[in-house]
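Every protein chain except one is present and positioned as in the full complex.
Coming up: chain A.
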Amino acid sequence: MPDLPFLLFSLVAAAAAIMVVTRPIAVHALLYLVVVLLALAGLFFALGAPFAAMLEIIIYAGAVMVLFVFVVMMLNLGRPDRDRERHWMAPAVWIGPSLLSGLLLAALWPALRAAPPAGPGSPTVIGPEAVGIMLYGPYVLSVELASFLLLAGLISAFHIGRDIRGTGTGTGTGTGTGDA
């Protein structure tokens, strides 16, 4: 039986995720997505991973969500977009995707129910020290690969976001990748 904060965070995360995929207005979905990320940070904390919880708040709910907010502001969505979105989200559209993801869930659920129960003893807290030793010990190559990935993301976002007309004022997408 899970403890109360874990159950609470789980319910909040699942409900907010469903709200994200059903909101017609992008900003509302974005705010619900922040709620999902904060609830997941609480879950990570409950699972004994405080380092991951803090990174989830700082990088995901902080930096990545700020990128999304910037893009929503620059796109300048209005009432026509909202009406078009409501038109796109007719109930008939949801039948096929709901069947498919329900099928996925039905396939995953029994397999995960059969997972072995919690390990011996109470869940131990794995702090940043153990993670750092592991990162710069056996996993140093994957750290390098992650830095390659971030550099590639920076360069390609700068390349895609550069001003095509050459008037000097860029579209500003290159600046956002500094958060990454």
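One rule holds for everything that comes next: contacts are C-beta pairs under 8 Å (C-beta built on N, C-alpha and C of every residue); 3 or more make two chains touch, one makes a residue touch a chain; residues count from 1.
Quick note on the criterion: contacts and distances are computed from a predicted model.
Student: Name the omitted chain as UniProt records it, choosing among "Imidazole glycerol phosphate synthase subunit HisH", "TonB-linked outer membrane protein, SusC/RagA family", "NADH-quinone oxidoreductase subunit K" or "Methylene-tetrahydromethanopterin reductase".
Tutor: "NADH-quinone oxidoreductase subunit K"
Student: Using the touch rule from the top, list residues of chain A that touch the missing partner.
Tutor: 1-3, 6, 10, 13-14, 17-18, 20-21, 26, 29-30, 33, 36-37, 40, 43-44, 46-49, 51-52, 55-56, 59-60, 63-64, 67-68, 70-72, 74-75, 81, 84-85, 88-89, 93-94, 96-98, 100-102, 104-105, 108-109, 112-113, 115-119, 122-124, 126, 130-131, 133-135, 139, 142, 146, 149-150, 152-154, 156-157, 160-161, 164, 171, 173-174, 176-177, 179-180
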